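In what follows, a single structure is set out as structure tokens and then discussed.
Just one protein chain is left out here, and the rest sit where they should.
On to chain A.
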Amino acid sequence: MIAARDLRLAYAGGDFVLDVPHLDVARGEQLAIVGPSGSGKTTFLHLAAGILRPDSGQLSVDGRDLDAMDDALRRRWRVARIGLVFQDLELLPYLDSLDNVLLPLRIGGGSLDAEARERARGLLADFGVAHTTHRRPARLSGGERQRVALARALVTEAPLLLLDEPTGSLDPDNAERAVGLLRARAAERGATLLMVTHDRAAAAGFERVLDAGAGLEALDAELRA
């Protein structure tokens, strides 16, 4: 599903350089990358989503060479094929929970028929935030916002889920329940799940856990080991 070769990205004016010589993630695999802040987890996730472009190297996702896609195609591909959870959640402040969950379908030009709405409501219920359906983010707790963001990632039923600190605002019980739900939904559809987190407990139970503690170079070494 994800194949990275000699991937390199340096932020202009910064000291950090992401280097990934070799990384493969199989279709349907559930992978967690753990590591402290600043280790490049989010950067790698954004590269995989096509939000950032590498300085060099090759990155293939879902069988597509991201570098070969033009900007418009990459955007359309992202909204249709990737379910995303951002580290800072990024819910739109003027939309209620239901509309925030439906947002990827709306901007992707997907159908907003009764079935899609029912699916969105079902996801909110699954994550235990059905009572927030018509509330805007300002009226939600941090944990509720987090769970609405998780529901948004699942609404398009994308084959690839990229989750950045998906349990950052949840208590341990809710975190375990939420991650369990995400993994179960991904497994049901055969979707690939890549989660990055600083919380090692959240990564417990994953088929493969990579430690990015020494930078993403270590991922490759660990993988080969």
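The criterion applied here is as follows: contacts are C-beta pairs under 8 Å (C-beta built on N, C-alpha and C of every residue); 3 or more make two chains touch, one makes a residue touch a chain; residues count from 1.
Going forward, contacts and distances are computed from a predicted model.
Enquirer: Which name from "Elongation factor P", "ABC transporter permease subunit", "1,2-phenylacetyl-CoA epoxidase subunit A" or "MacB-like periplasmic core domain-containing protein" does UniProt give the chain that's left off?
Expert: Checked against "Elongation factor P", "ABC transporter permease subunit", "1,2-phenylacetyl-CoA epoxidase subunit A" or "MacB-like periplasmic core domain-containing protein": the hidden chain maps to "MacB-like periplasmic core domain-containing protein".
Enquirer: Sort through A:36, A:109 or A:205 and give me the one touching the missing partner chain.
Expert: Touches the omitted chain: A:109.
Enquirer: Tell me which residue among A:13, A:63 or A:93 touches the hidden chain in the full complex.
Expert: Touches the omitted chain: A:93.
Enquirer: Hey, which of A:34, A:66, A:84 or A:163 is the one touching the hidden chain?
Expert: Once the missing chain is taken into account, the touching residue is A:84.
Enquirer: Which residue from A:22, A:136, A:177 or A:208 sits in contact with the chain not drawn here?
Expert: A:136
Enquirer: Given the full complex, what residues of chain A touch the hidden partner chain?
Expert: 49, 51, 71-72, 75-80, 82, 84, 86, 90-95, 99, 103-104, 106-109, 136
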